[in-house]
Structure formats: C-alpha cells, structure tokens
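Every protein chain of the complex appears in place save one, which is left out.
For chain A:
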Amino acid sequence: MKLAYWMYAGPAHIGTLRVASSFKNVHAIMHAPLGDDYFNVMRSMLERERDFTPVTASIVDRHVLARGSQEKVVENITRKDQQEKPDLILLTPTCTSSILQEDLQNFVERATRTTNSDILLADVNHYRVNEFQAADRTLEQIIIFYLEKISKSSIKKTHQPSANILGIFTLGFHHQHDCREIYRLLKDLGIQINKIVPEGCSVLDLKKIPEAWFNIVPYREIGLMAAQYLEKNYDMPYIATTPMGLVETASWIRQIYKLISENIDANQTLPFKERFEKYIDQQTRFVSQAAWFSRSIDCQNLTGKKALVFGDGTHGAAMTKILAREMGINVCCAGTYCLNDGDWFREQVQGFCDQVLITEDHTQVGNMIAEIEPAAIFGTQMERHVGKRLDIPCGVISAPIHIQNFPLSYRPFLGYEGTNQIADLVYNSFTLGMEDHLLEIFGGHDVKTVITKNLSTDENLIWNSCAQKELQKIPGFVRNRIKRNTEKYARSKKITDITVEVMYAAKEALTG
C-alpha cells in the first residue's frame, strides 16, 4: 500500500478509453462499477466535446459480484451494436474487473457471433501499466487487428512521399494544435499525410496505413509500440524525434529527408535536399521568431536564470533542451514521471541540466523546487500549484492538465509556430527583465503591503522592526524569497534575532 495524494499518470483504462474515443465510430464498453465512467466527464468538460463520448459501462454491482456477469456483458455489447452501429466495440477491463477474473475473452467471442461490429478485448494489465503504456498498447493492438485482415501483397505505396502521424489523441496536451502544425510542416515540405491515427480516423481505414512511406511518432509515450510493429512487419521506418524547439525541428526535418531520399531517384535527391535545407533556414531565421528572440536583448536578461523542468518524457526532455540550448537558461533540475522511460530521458537531457529527477512522487518534486528556488518552473498543473505557494511563476508544459490547458486559440508546442508559443511562455514566466531591474532600483510599487504569506514554520526567529521595515521595501514578488533566504541563513548561523545587518549578511553570503 502506498499513501498517495496525487498521481501524474492515470490508471490503465483511461489510456484505453482515450484510444477508443479518438477513433471515429468506435465504442468502448467498460466492465466497471457505477461511477467509473468519469472519463466521460473529463472528455466532455476538458475537451468541451460536442458529441456524446462513445463510452458506456457494463455495470458491475452486487449481483455481478455474486453470480458473475453471465449474460450482462454480452447483452450490453449486442445492444450497443444495434443502437450505435459502431465499426468496433472495445471491451475495456478496469481495476475492479481484473480482480474478478471473469473470462472476458469468452464474452467477446460469444458476442462476435451476433454483432455486425468487430469486438476486441483491450489487452492491458491494470496493476502493471499506467495510462500512457495502456494507450500505447491498445493502439498497437487495434492496428494489428485490422492489418492482419489484409494480405501484405495488396499494399501499394503512395506515389508521392507520404507519412502517417501516430499518436494524436483526445485529452492530449495541445494535441489538436500540434497535429495541425505537423500537417502544415509536411505540406510545406511536399509530403502527403496518409493517415492521422487515431484522432478522427476510421478503423476501416487502418488497412491503408502501410501505404505511407514512413511513420511519425510526435510523442514517445504513445505510438511507439505501433510504429515498432509497423517497422518490423511492414518495413516502415519511423521518426520518433519530437519536433519541439528549433534544433529538434530541424533535425526532424532532416530525418524526413533521409527517409525519403532512400526511396526517390538519385537525380531527384539533390533538389529535394536543397529545398529542405532552404526551408529550415527560412523558417528558423525569419518565419519563426524564436531564433531572433534568443539573440534579442530581452532574452539576454534570461541568461543563467535558474529553471526547473518536470513533465512527461517527451515534453520534459524537449523543454530542457530548448531552455538550455536555445535560450541560455540554467536548468538546475530536469525530471520526468515516466519511470519506464527513465534511461531514455537521462540520455536526452545529459549535458543540458545540473541534475535529473525521475519520480512519481509529487512531494519529491515539490521539495526539489523549494530547495532550488528557481526563477521559473516548467511543469504540470501540480508544479504550477507548488509555484503558487512558493511565489515562483510556472509555465505548464505537460499533462496532467486542467481545462485552461485546452485553449480555444491556436497554441501548438511543436513545429515553427510551436517555437513562438514556447518563447512567449518562457518569457512571460520569468519576471519581466526590465521591470525586474526597475523594481529593484526603486523599491517596487507595492511597498505598503504587509507580509502575510509565509511558508516558514520556524517560529523562533524574530524580525526586529528595522528588519521588517527593510523587508517591506523589497518588491512583493521577491519578498518571500528574500525572507526565506534570510531565515535559512540565520538558522545556519544560529542567529535568532534578525536585523537589517543579518539580511545584508545573508544576501552577501548567497550572492558572494
């Protein structure tokens, strides 16, 4: 047993349901007790979805507990088949049903005889995998199911270079915007989009997946398993680099060039190459504003500022590299909660941060933030709240997220427009440079406010009245930090009365 208040990744069935409800005309039936269909609320609220979420529960109640589901699951499948006429019904086990150990596969087989829809049992172990791993597996499972129905000899590659995008999902962090941005990038490069999977894709179209020249997996958490399967069985190469940030986007485009150059005539290669390089250069220097921003004096003020990054593997690693490599910010700590991908993450951020934190425990992340006291945090909603308590600004870069992270306006994180969005996010998160200086010089605009927020639990430190007055003069947004630093210093020196002198000494000790 584990005492837990908060988790970064959801339970396995959430991943399965995200895959199912992203496809067009697929219905998921959860074998679950009343109340476990909370996924529907999240989809309807966070995504502001206009359609009914195609997920229903076959309720596990006291009777089911006593006698087994018997006909209930089969009836629910058959009923849904008639009501909605889906192409595929995905029977989804939950943590409750997995300990009941009912033979769900048997229900699937029985129901298949009487339905027009295809029926599949999601193959995930609730106690071993999380939301991301389950989604990854389910996507692979569905793709295999439909590809095994066709013969390999019937596959014809598209005439023009083309790609599939694997891993665009409902409830994904800025997925819709990212997808549009990738689409635009590929179009600029003269590459057709074959299929976007699973968002908006019909399962009946999955047989066309092998017609593409290669696969793109924008986020490594979900889609990699399917890409690896397609590489192994259909000889389709894939790109798992995330085009986030200028350097990575350029590298991503070059990888695409490499893949297509292997399949086009040698005499065509050169103009293609020139076109790609010219495109990267144009976009980097003139279309995207991020490269220019990094040279501008605004960004100069960010040089060496301390930041902490925490998120899923994809966003955590990409953000670390952007901050360190493209903006000159000092990433004191980079971390991820994707434990299963820890080695990959370490390797990615090596050389771009002072230390790596791989944990699922939010208190550990919180303590790290309190210890480092970075000037800005880039994390999930949890880190945003830690930031609020410690008065440190936070830009949200990864799930878990709230409704405000589903913006209506166009906000990709990937591609060249993504670099602009990220530059804005970073810039707005750090206290604005010039203002910072002016406030320091003139003592701030809110010198009259009293100190009320206090995280310090040390009650035996006494601030004398001069020191308190001095503290009031410090601008509001750094006041708490100064207060904490001074107290930290005082404690280390076993000083109980804090005077103005102690404050100065603390400042000197910290900066000198």
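Observations
Just so we're on the same page, contacts are C-beta pairs under 8 Å (C-beta built on N, C-alpha and C of every residue); 3 or more make two chains touch, one makes a residue touch a chain; residues count from 1.
In this section, contacts and distances are computed from a predicted model.
Remark: of the listed names "tRNA (adenine(58)-N(1))-methyltransferase catalytic subunit TRMT61A", "Light-independent protochlorophyllide reductase subunit N", "GST C-terminal domain-containing protein" or "Trafficking protein particle complex subunit", the one matching the undisplayed chain in UniProt is "Light-independent protochlorophyllide reductase subunit N". Remark: the omitted chain is touched by one listed residue; of A:21, A:76 or A:283 this is A:76.
Contact with the chain that does not appear here is found for just one residue of A:7, A:155 or A:461, A:7. Counting the whole complex, the residues of chain A in touch with the unshown chain are 1-7, 10-11, 13-14, 32-38, 40-42, 44-45, 48-53, 56-62, 65, 76, 83, 94-96, 99-100, 126-128, 130, 382, 385, 388, 400, 402.
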